[in-house]
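Everything below concerns the one structure shown next.
For this view, one protein chain was removed and the others were kept in their places.
This part shows subunit A:
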Amino acid sequence: MSNKKHWVLLASAGIITLTGATTANAATLEDTIERGAVQCGVSDGLPGFSAPDGDGNWQGLDVDICRAVAAAVLGDADAVNYISLNAVERFTALQSGEVDLLSRNTTWTTTRDTTLGLNFAGVTFYDGIGFMVSRDLGISGADELDGAAICIQTGTTTELNVADYFRANDMEFDPIVFDTSEQTVGGFQAGRCDVLTSDTSQLAALRIQLDDPDGAVILPDIISKEPLGPVVRQGDDTWFNIVKWSLFAMLNAEEYGITSENVDEMVNSENPDIARLLGQDGNYGEGMGLEADWAYNIISQVGNYGESFERNVGMGSPLEIERGANALWNQGGFQYAPPIR
């Protein structure tokens, strides 16, 4: 019997050594430094958020969070191992230590934040259900949609949320249901419905697939809350702080007007907020186990939040999503970062 056990042990040890074991413990920061790369879980392809470009490099708003953390921790934004995960396995991969950071447009909800043993480190994108209508209809707000025929993808929470919204506002609508998002685009294009509904981040990607993208507008109204953000395991507060403050550094940089282009001049700035952020006045990375230039590395290699937004999903990208709710707090949006002090 002990002989048999021995074999099992040997065999599993063999598999593990063959395939290269990774260890996940509380010291994610030390492991990351030792490995020389951040293990980052991304999607298996989501326009503007995480998708490989023509050269095989991952691009997107979610990807930039991975890059920011790598820049802060290792000083090199390219030191990231991207693990592509589908919606089902993303939390297992994080819990089992296969990835140290999950940046895969994941909605922040109570269950995920508590029972699953995860921590959400902030919000990178305030998403929610929106509407796209044909420009010819001349509709400017969701409250004018009474009686509209709406193309919806079936089996999604969108279907329920839209029904709730219309009932709450005492309006009627005629749902035209499709199986896949491509079919909803086809239905909208063929004129089977007046309105196409989905998460606003998806609507922009669907809009490009129309024959005449300029003939459709996305209404500014958002009727549900889908805050998307990076996720880490519970139980490693240092790592949690690093991810959280990497995002905050990008937001603060935008607020103070520091971009990847002017960061080298800003280093000499007299403004105390900027000096503290860029590590010229005190070392605010110390509390996280990082060097004083952690935020400088993020901004110079990845850019501030606004740059990342415009490049990946905003006006500088084919998706052309408005800043809207994702504008900074002092410009009419929700994005607000605590001060670095």
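The rule is simple: a contact is a pair of C-beta atoms (placed from the backbone, for glycine too) under 8 Å apart; a residue touches a chain by one contact, two chains touch by 3 or more; residues count from 1.
Criterion: contacts and distances are computed from a predicted model.
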- Task: Could you check which of "4Fe-4S dicluster domain-containing protein", "histidine kinase", "Amino acid ABC transporter permease" or "Transglutaminase-like putative cysteine protease" matches the UniProt name for the chain that's left out?
- Result: "Amino acid ABC transporter permease"
- Query: Touching the left-out chain: which of A:Glu98, A:Glu159 or A:Glu322?
  - Reply: A:Glu98
- For subunit A, residues in touch with the removed chain: 15-16, 18-25, 44-48, 51-56, 59, 81-86, 88-89, 92-93, 95-98, 182, 205, 208-209, 211, 312-313, 317-319
